[in-house]
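A protein chain is absent from this complex, but the other protein chains hold their places.
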Amino acid sequence: MEDWRDLLQVLVNGVMAGSVLMLPAIGLNGIFAVLRYPNFAVAGFATIGAFAGWVANVAWGMPAPAALAFAFLVAGVAGLLAEEAALRPLRPAGPLTVAIGSVALTLLLENIIRFAFGNDLRGYDLPVQRDWRFDGIRVNPQQLANAGTALAAAGALFALLAFTRLGRAMRAVADNPVLADIKGVDPDRIARLAVFLGAGLAGLGGMLVGLDTSIDPLTGFRVILSVFAAAVVGGLGSIPGAALGALVVGVGEELAGVILSPAYRSVTAFLAILLVLLLRPQGLFGARA
Amino acid sequence: MMRIGRRAALLGTGVFAIGGRAFAQAMPVTFGALPPLTGAGGPYGPAMLRAIQAVVEEANAAGGIPTRQGGRPIRVVAEDDQTNPDAGVRSARKLIDVDRVSAVMGTWASAVTTAVAPLCWENRVPLFTVSGADSITQLPHQGYVFRTQPNSRLQVTTATDWLLAQGARRVFHLAAQSPFAQSSQEVMAEKLRAAGGSVTGFVIYERDKTAFRSEVDQLLRSRSDTVLLNGYLPDVTILLRELYRAGFDGRKLTFAYAANQRTFEALPNEVTNGLITFQPSPDMDSGAFRRLQSRFGGTEVDPYSAQTTDHAALAILAAAQAGDATGVAIRDHVRRITGGEGEKVDNVTDGLRAIVAGRAVNYEGASGPCDFDEKGDIRGTKFRFEVAEAGRFRLLQMI
C-alpha cells in the first residue's frame, strides 16, 4: 500500500463490492428474523432474480429499473412457492433440518435454471460506462447506481417495517411469535410475507451482481459465502446489521485481497463468520442474538 | 446450430442416429464423451459435446467405421464429469465397464483428466483430452493419452514471443488459480527478461469471485503496456468489463478459450474491441482452415470444441485405418493417420473414403495438424492470433 490514496481506493472498492451483497444478506436476515433458520437458498433466489431480470431486460426489452422490479417479483414468488412446498413442512423438525433442506433447495433451483437456460454466460443489455475519477479515486457510475438501488431497497424495507402496521406486525412476530399470536397477528401470514420480501430482495441483489458482472446458473452460489458472512457479522436476524455487515465484509475481502493475497479473499469471509459467532453471536451491530 | 443440437441430443441418449446408409447388422462402435456439463466447466462442455456428436453423425452418414464385416455405425454415450474428479471417475467407470467404449474423449478439467487417465490406460482405452496441465502427458500412460491442447510452456512461449514482436515490454500477468498459472509466469518472466522487458506484476486471483477491482488497480499502478488475462470465460468476462471501466488502454491478450462468441453476447462491443486472443490452429493455407471458416461461419469456433471435433475424427479414422475399433487398435493407429506423407484430409468423410480406397491419410484438424509426440503432446502446431472488432474476431497473424 503505497499511500493513502491506494487505501482509499481499496475502501471504495470494498464498499461497492459490499453494496451488492447487501440485499441478499438483508433477505437472509429478514427470513431468519421471522422463521429462525439460515436459508442457504438465498443463493438460488439470487440466481432466479438475475435470470428473471435478464429475461425482462434482454428478451422483452424492458429498461433496467423495470427489470429490477421484475427480478424482485419473480424471485419473491419463487421463494414463497419454494418455502411453502419444500421448507415449511420441515419446520417442525427444527432449524437445522430446514437449513439442510435449504442447501438442497438451492441445488435444485440452480439446476432448474440450468435446465431452462443452459450454462452460457449472459449479459444485460446495458452500456458499460467508464469510471468517474475524483482526485485519482475511481468510481464506476454503474456501481454507484447499484449501490443506490441497494440502499433504496433497504430504505424502503426499513420504512415498511417502521411505519406500517404490517411492518410493526412483522417486528412483533420476530420479537416474540407467541405474544404476537395472542395479539391477533397471524404468524403464518407474516412468515409468508417475510419469505416473499427476503427472497425478492435476494433476487434483486442477484440482478445487481449480474449488472456488475454477467450471469450463469452459478451466480448466486459464487456470492453465498460472502452473503452469509455479511449476515452473520451484522447479527443473524438483524436487518440494519445485514446492511452494515455487507459493507464490512466487502471492505474486509478487498483488504485481504491486497494485504494477504487475492486468492484468499474467501478466507476473510470465513474468519469473519467464525470470529463473530464465537465472540459476539448477536453480530457487530445487533442487539439480539 | 439448433437443428444439429436437437439431433445430436438424441444421439447422446444412446438412440442411434444412422444417417444415409443401411448398416449390415454390424455391431456399433461406442465412444464415451466426458465433458463438463455442470460446475465450473459448464460454459464449455455442451459445445464440446455437440462437436463430437456432429463428427460422429457425419461419419455415420459416410458409412461408419469400415471393417471386414462391413461398416460399423458409431454411437456416442455422454456422461457429465461435473467438473469434479470424483464424479468424473464414476462416469468413466460407467463408460468403460458398462458401455464398453473404445475411447474416451472431451475431458476438460486437468483434475478430471488426471483422475480418469489411470482407468483408461489400465483398461486399454485411449483418452483424448483438452486439459492444459503439463503434468498430464508425463503420467505413465503407455501411449493412451492424446492431448490436443498444446502444453502451457509452448503456449506461453509463443504468446510472449508474439508480444515482444509487437513491442510489448511491460506485461502484467493476471491469472486464475490453475495448474499452469505458476509455470506460465516462470516462462513469461524468463523470456521477457531476456529481451529487456519485465513482468510488471503477477496476481493469482480467486476464480469464483465476482469483483476484481483491486486487482485491476494493481494493474493500473504498474504502468504496464500489456496485460495477459490467464483465466476462463466467467472471470475474464468480468475482468474485461473492469478494464474498460478503468480506462486501461494497453494491449489485452487472452487465451481464445477465455473469450469467445459468448463474450460478445455478454459484453458490448466497445468493451471487447481490441482484445487479442490466441489459440492453436491449422495452417492458413490448409484445407482444414478453410473448412473451419466455412463450417463455423468465420473463425469463431471455440478452441475446445475445435479440439473435440478432432478427438472424434482421430478416433474414427484411427479405427478405420486399423480395421478394428478396439482401444489398443485406436491407440496404435492415431499416429499413422496424423504424421507421415499421406493424403491430407481435414474431415472424416474424406478420410474414411481415402482409407477405404487404401490410401494413406494425414489428418489435419480444426485445432491444428494433430501430430503427436511420443508422450501424447501435439507438436508443430501453428498459433492463430485474432483481434476482436465490432463483435467478431479478425485474423491478425498466424505463427
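Letters A and B mark the chains in the order given here, with residues in each chain numbered from 1 onward.
What we mean here is this: contacts are C-beta pairs under 8 Å (C-beta built on N, C-alpha and C of every residue); 3 or more make two chains touch, one makes a residue touch a chain.
The definition used in the following text is that contacts and distances are computed from a predicted model.
The chain not displayed here is annotated in its UniProt record as "Branched-chain amino acid ABC transporter permease", chosen from "Branched-chain amino acid ABC transporter permease", "Rod shape-determining protein MreD", "SpoVR family protein" or "Ferredoxin reductase". For the chain missing from the display, the contacting residue among B:Val29, B:Val56 or B:Ala111 is B:Ala111, taking the whole complex into account. Shown as candidates are A:Leu7, A:Leu81 or A:Ala104; the residue that touches the absent chain is A:Ala104.
Between the chain not shown and the residues B:Thr67, B:Ser135 or B:Gln261, the one that touches is B:Ser135. Among the residues A:Ala67, A:Leu121 or A:Ala263, only A:Ala263 touches the chain that is left out of the figure. Residues 37-38, 86, 89-90, 93-97, 99-101, 103-105, 107-108, 110-112, 114-115, 118-119, 225, 228-229, 232, 236, 261, 263-264, 266-267, 269-270, 273-274, 277-278, 281 of chain A touch the missing chain (whole complex, contact as defined above). Not every partner is drawn; the one left out touches chain B at residues 5-6, 9-10, 12-15, 37-40, 42, 45-46, 49, 78-80, 82-87, 89-91, 93-94, 96-98, 109-112, 114-115, 118-119, 122-123, 133, 135, 139-140, 177-179, 182, 204, 206.
Please note the rule applied: only the chains that are shown with their structure count from here on.
Note: centroid distance chain A to chain B, computed from Cα atoms, is 37 Å. Across the interface of their complex, chain A is touched by residues 37-38, 40, 42-43, 45-46, 177, 203-206, 208-215, 217-218, 221, 233-234, 237-238, 241, 244-247, 262-263, 265-268, 270-271 of chain B. Across the complex, chain B is touched by residues 2, 6, 9-10, 13, 16-17, 20, 111, 114, 118-123, 127-131, 138, 140, 142, 209, 212-214, 216-219, 222-223, 253-254, 257-258, 261-266 of chain A.
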